[in-house]
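The complex appears here without one of its protein chains, the remainder shown in place.
Every chain is named by a letter (A and B) in the order it is written, and numbering of its residues begins at 1.
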Amino acid sequence: MTALLTLKDVCAGYGGSVVLDGLSLQVNEGEVVCLLGANGAGKTTATRVICGLVKPTAGDLTFAGKSLLRVPSYDRVNEGICLSPEGRQVFPDMTVRENLLLGAFCKRAKADRAKTLDEVLSVFPRLAERALQKAGLMSGGEQQMLAIGRALMGKPRLLMLDEPSLGLAPKLVMDVYEAVSKTAKLGISILIVEQNAEVALAAADRGYVLADGHIAASGSAAELRGSKLVQEAFLGASQAKRNSTRDRRRT
Amino acid sequence: MAVRKQIMPGWAWWALSAGLAGAMVIASLSGSAIAGDVAFRIATLLIISVSWNLMAGAGLISLGHSAFWGLGSYAAALSVNKLGFSFAMSLIPAMIVGALIGACLAGITGRIRGIYFAICTLALSEGLRVVAVMLPDVTGGANGLYLDASKHPGPMIVTLVASIGAILIVFVSWLLSRSRYQFALRAMRDNESASQMLGIEPLRYRVAIMALCGAMASFAGGINIWRGGYLDPGVAFELITTINSQIAPILGGIYTLPGPVIGSILTIALGEITRLTLGNIIGASLLLYGGLLIVIVLVLPNGVYGAVTGVSGIRRFPFLRGKQPRSEAAS
Partner (left out) sequence: MTKESSQPILEVDNVDMVFGGLRALDAVNLQVRVGDCFGIIGANGAGKTTLLNVITGYLRPTKGKIVFDGVSVTGKTPFQLAKSGMGRTFQITQPFVEMSVLENVMTGALFSINGRKRSIAEARAFCDEPLRLVGLADQAETLAGSLTLGAKKKLELARVLATEPKLMLLDEVMGGLTRAEVEEISEVLEKIRDSGKTTIVMIEHLVHVITRLCDHVYVLNFGRELFQGRPDDVIEHPEVIQAYLGKPQTTNAQPSGT
């Protein structure tokens, strides 16, 4: 397996404060990886660093063997990095189709956009049914699918999903994750950033746990599901509080 | 960050404020035409910029402060010419008219906010100018009117009253900044809809703040007529009045208490310096003045006060968001 995205000892922050403190992680070709972590652990900052919205203060960032450090954020889409942001952020007054076509705005995807649109609509038949409806009038689950579909329109090599299950009914979480596994079958690498460890680990091949700006644990999805740290902090196996998990991490 | 960097102790702020107030009064009483003129211009600018800043602080961005100013001017001038009011008495109808139009505007605009509110205020100001032109019997129409010179108390008194008015108005805004109303107004600016669920009645605070700010700006307009003595619709409802009332708080630090004060002094000082150095080349001083304003706004997006203390009334511009401290930092 070849590495697609590699972060090596990345540090980043805002103003004077450090959020990422030596973050290293890797996503291989065709792999589904999840990044778990508590509120404020730096998950969203990690996606922002990968997209180029936040500049790392130290460390290295390579994509498909090429350093990303000098690539501006708008060009990273052309490299094949697409993000489906937290909170969906679809354009509410545009139709579903228009939203999707905007996803193919970059050079990389523009020429084939009609073909890509057909592909995306076959992955998300629900979006095909609603193609001419305004995005703002769709339910939360449909909007989440639209956000993922829009990211796919950019013909990504790496698709990043920030909190795709957020605020969705249990059934819709399943629908969204079904779409994620369909996408993975297309051969696209996926990095899922999630609070909801249970569903993310079910969909992922491997996972990382982010705490205090660096990786506190990593391993295959099955290993992580079995790990005490993950169980206590994310799966709710016991009544353990964050403090006790923090203590454990230090020892 | 919400925490203010302490740049000087509380007593120093008081001393500085008292010093500035004293300087204004001394300049007014000095008898020097230049000092009096500068003091008068700082005072009137200070009043309208405090007024504009207070309204902006409640989420009401005004593009029509010249409406208050012009109405105040007319109210003062007409009460003198038609009703024989004295100088001091003429300022009372000016303030009443300003408060009324502010309250009415608040009532009429209702829940309109942001750019739509701004357009309403602009329309009011332009509309009033047209009305003033169309009522020649009252306003003298496009020919304008002259204030009854026999009532003039002399320039020193006018300047002194303007200065004291400015000092009082800054004091009022200080009182407001320490009161519970401050919380209601800021909550309305941020999110009027959510503020309701905490028991805040937006319309009430809106009417109150606009009546107060209207009265302030009309006071400034009312006293200004005593300097020139001449008024026509174009002068009364000049757009530059509105622009000046915004430039000062933005330069000094929008939404902050000292912002309009710093900004007013700075704007007048900049204007004077460029006029004195380049005054003989037509237009050059204005060009330099405009250029300096642009540079200051670019370099100090939170105004002078924000740059010095780290207090930002405004969120940074969206495209600078990456630089903004976020909560990951705090946890």
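We adopt the following convention: a residue touches a chain if its C-beta (ideal position, glycine included) is under 8 Å from a C-beta of that chain, and two chains touch if they have at least 3 such contacts.
Since this is a predicted model, take the numbers as computed values, not measurements.
> Among the chains included here, which ones are touched by the excluded chain in the whole complex?
Looking at the complete complex, the unshown chain comes into contact with A, B.
> Looking at A:Leu168, A:Ala184, A:Ala204 or A:Ala217, which makes contact with the chain not pictured?
From the options A:Leu168, A:Ala184, A:Ala204 or A:Ala217, the contact with the absent chain belongs to A:Leu168.
> Can you tell me which of A:Asp60, A:Glu86 or A:Asp205 touches the chain that was removed from the display?
A:Glu86
> Given that one chain is not shown, which residue among B:His65, B:Arg129 or B:Arg189 touches it?
Of the candidates B:His65, B:Arg129 or B:Arg189, B:Arg189 is in touch with the missing chain.
> For chain B, which residues reach the chain that was dropped from this view?
1-3, 178-180, 183-184, 186-187, 189-191, 193-202, 255, 313-315, 324-331
> If you put the missing chain back, which residues of chain A would it touch?
Residues 38-40, 44, 86-87, 138-142, 163, 166-172, 174, 195, 197-198, 225, 231-237, 239-242, 245 of chain A touch the chain that is not shown.
Here is the rule we go by: only the chains that are shown with their structure count from here on.
> Which whole number of Å gives the spacing of the CA centres of chain A and chain B?
Chain centres of chain A and chain B, defined by C-alpha means, are spaced 49 Å apart.
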